[in-house]
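Only one protein chain is missing from this complex, and each of the others stays in its spot.
And now, chain A:
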Amino acid sequence: MLQCHAKSCPQGQSYPLAIRNAELEQLDAEFNADFVTRLMPKLDWAVLRKTAFELGVAELPAEIPTEPTQADLQLIHKVALETRIKEADMVCNGCGHVYPIKDGVPNMLLQDHEI
């Protein structure tokens, strides 16, 4: 969902941001199959899958399950709702801009000359 928004960033390369030097944190969120089912079509599956794989969180199926099993839903719940990036650098593939995540909070502010 997050993209680079620096003025000088080349069109079409501002998304997705790559995640480097990540430190993860596991949360406990109540599992709600209905909620996860409704959330699924809103996820960018390819990006979620790639990120989850690179961060070693989970291996999601290549295609978004059309008729998700309970296990699928639980896996998505874990990846999307129970895994938080505590510390990391989010790097734009287009312009190299680095946005930090500190203590679970992404800081997406730009300097004045970048706006």
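As a working rule, a residue touches a chain if its C-beta (ideal position, glycine included) is under 8 Å from a C-beta of that chain, and two chains touch if they have at least 3 such contacts; residues count from 1.
The criterion applied here is as follows: contacts and distances are computed from a predicted model.
Participant: Pick from "Cytoplasmic tRNA 2-thiolation protein 1", "Protein Abitram", "Methyltransferase type 11 domain-containing protein" or "RBR-type E3 ubiquitin transferase" the UniProt protein name of the chain that isn't shown here.
Facilitator: "Methyltransferase type 11 domain-containing protein"
Participant: What residues on chain A make contact with the chain left out of this view?
Facilitator: Residues of chain A in contact with the hidden chain: 1-5, 15, 34-35, 37-39, 42, 99, 103-110, 112, 115.
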